[in-house]
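Dropping a structure here in structure tokens format, bear with me for questions.
Every protein chain of the complex appears in place save one, which is left out.
Naming follows writing order (A, B and C), and every chain is counted from residue 1.
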Amino acid sequence: MAETLHVAVRTLHVLGMVVLLGGAGTVWYVARRDGRGGGSDTASSLATGYEWAFWGALGVMVVTGVGNLGALGAPGPETRWGTILLVKLALVAVFVLGSLVRTVAIARIDAEEGRPGPASVPFYRRAYGATTAALLVLVVLAEVLAHG
Amino acid sequence: MAETLHVAVRTLHVLGMVVLLGGAGTVWYVARRDGRGGGSDTASSLATGYEWAFWGALGVMVVTGVGNLGALGAPGPETRWGTILLVKLALVAVFVLGSLVRTVAIARIDAEEGRPGPASVPFYRRAYGATTAALLVLVVLAEVLAHG
Amino acid sequence: MAEADRRLLVWTLASFHVAGLTVGFVLPAYASGGLSDVLPEFGTVLGFLGYAYLWVLSFLATRWVLTDEVLEATLVGAVRPVILRGSAGGGLVGLATLLGPLLLLTIQDLLSGPSNPAGIALILAIGSGIATVVGLAFGLVFTLLDLTAVRIAGRAVPDGAGTEQTKTEATVKSPADSESVGERR
Partner (left out) sequence: MAEADRRLLVWTLASFHVAGLTVGFVLPAYASGGLSDVLPEFGTVLGFLGYAYLWVLSFLATRWVLTDEVLEATLVGAVRPVILRGSAGGGLVGLATLLGPLLLLTIQDLLSGPSNPAGIALILAIGSGIATVVGLAFGLVFTLLDLTAVRIAGRAVPDGAGTEQTKTEATVKSPADSESVGERR
């Protein structure tokens, strides 16, 4: 039973990351592709959908992440493992704050322009490129913590 | 060194799944959303991009998956772990065959209709819904194998 | 702002408050070495329920804080309304965070008649006061964080989405806005 719960928590943690990283990567890819063509409708409508999904998935990540930490009986902060975890937690904190800015900016773009013009494409590209990069670093840190 | 390699292999395996599942989920979500609205341009252009990414990521998944199996020194097929692995491998085989059909169908839709009409939306929805569902099952099996 | 965008903001800020609070607790708690002892005893399911409870409280409070008037006022640069309301919302969340679980734990005792009503009432009053003040403080901190994010986002978005411009555009464009947004979702 505790086994099953633990596997479920881990699975949810991975699926949460799939939503966060897969979504950010997709929006980034579409914004890059559209930037060359001209239009930004696809990127914009995907971005708005992503922001909704993002905060749901982030909640799942936080709660399953902490749950994992508890179930593992994490080593202390003075160990090598603990240092990496501290780095990861700090990066998570920065990432969450940055994502708040990103979502608020997206909501502003949606509100101000009925249909976002091509002027917002560079912003999409930068914002989702940075989000993707930060999440990639977090995945690497998570793998190091899980198996390193 | 071997440690680092193993973590890199695991990370690639997770990132490959992010591409496969994140992408399939996104196309499915967009096809569902567009189906109500009418147009299918976004779903179609995303789907074509996804199929390119899919086969690259699948190769990464296969090679890192087998690499993992080797590095783990997998238990034999008669254990409970081995039975789950066999189920997973069989599902992977079916999934790969099904994905081949899906990609060929997408290539046909792209080739036949200059701009895919709304008639293809139900196909997108079914195809990517099934892909997403199969990948979800594979993730659960993978988590059970990794930590169960 | 169109209704759809307000809903996205409420959803985002409510989720951010709980996630930020959790990370903001776990980080120093782990760094100080105390978390490793406490966390395993907490229980996974209990943790999930607690998080969900906090999220619902945060959602209700954020929605209450972020009325159309407060949002409009904030976007044109007035910070007083949102800070006042945000702190008050935080206080309510703090109070509910204490009372909800407490009620759940003591419901049986309360129904069977408490042994010392006056003593319990006193302890409850003191506890509620502390919880409200702590909630107020957190509400203030998070409101300031939200405001900072709004400021930075305003600068990050292209074509200088200034505050005055926003006001007029939001007023003029409002119907077209909500139409196209609704169409896209």
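The definition used in the following text is that a residue touches a chain if its C-beta (ideal position, glycine included) is under 8 Å from a C-beta of that chain, and two chains touch if they have at least 3 such contacts.
Note that this is a predicted model, so its numbers are computed, not measured.
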>> Counting contacts across the full complex, list the positions on chain B that touch the omitted chain.
In response: 5-6, 9, 44-45, 48-49, 51-52, 55-56, 58-59, 62-63, 66-67, 69-71, 73-78, 82, 85-86, 89-90, 92-93, 96-97, 99-112, 114-115, 119-120, 122-123, 127
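Note that only the chains that are shown with their structure count from here on.
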> So what's the Cα centroid distance for chain A and chain C, whole Å?
Replying inline: 21
>> Can you pull out the residues of chain B that are in contact with at least two other chains?
In response: 33
> Where in chain C do residues touch two or more other chains at once?
Replying inline: 185
